[in-house]
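Every protein chain but one is kept in place in this view of the complex.
Here is subunit A:
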């Protein structure tokens, strides 16, 4: 999967599965996902399931930190780092 594809696939998943506020429907790369409530405690588990099933990565408990999930950019770079 190309880097752009990874990013778009993550964006698409978050938009269809996690966003439920009309203010967040246009998700930019740097939009805050945690403060805005897009990712909550249930959402993070769904998102990890998605990344593990679709991107062939294993997210360790140590990597489950706000820095890695704060935006689409942050999640993409976590996945890229793991694939590389």
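We take it that a residue touches a chain if its C-beta (ideal position, glycine included) is under 8 Å from a C-beta of that chain, and two chains touch if they have at least 3 such contacts; residues count from 1.
Just so we're on the same page, contacts and distances are computed from a predicted model.
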Candidate names "Amino acid adenylation domain-containing protein", "ABC transporter ATP-binding protein", "ABC transmembrane type-1 domain-containing protein" or "YdbS-like PH domain-containing protein"; UniProt protein name, chain not shown: "Amino acid adenylation domain-containing protein"
For subunit A, the residues touching the chain missing from this view: 15-17, 19-22, 25, 34-35, 37, 39-46, 61-62, 64-66, 69
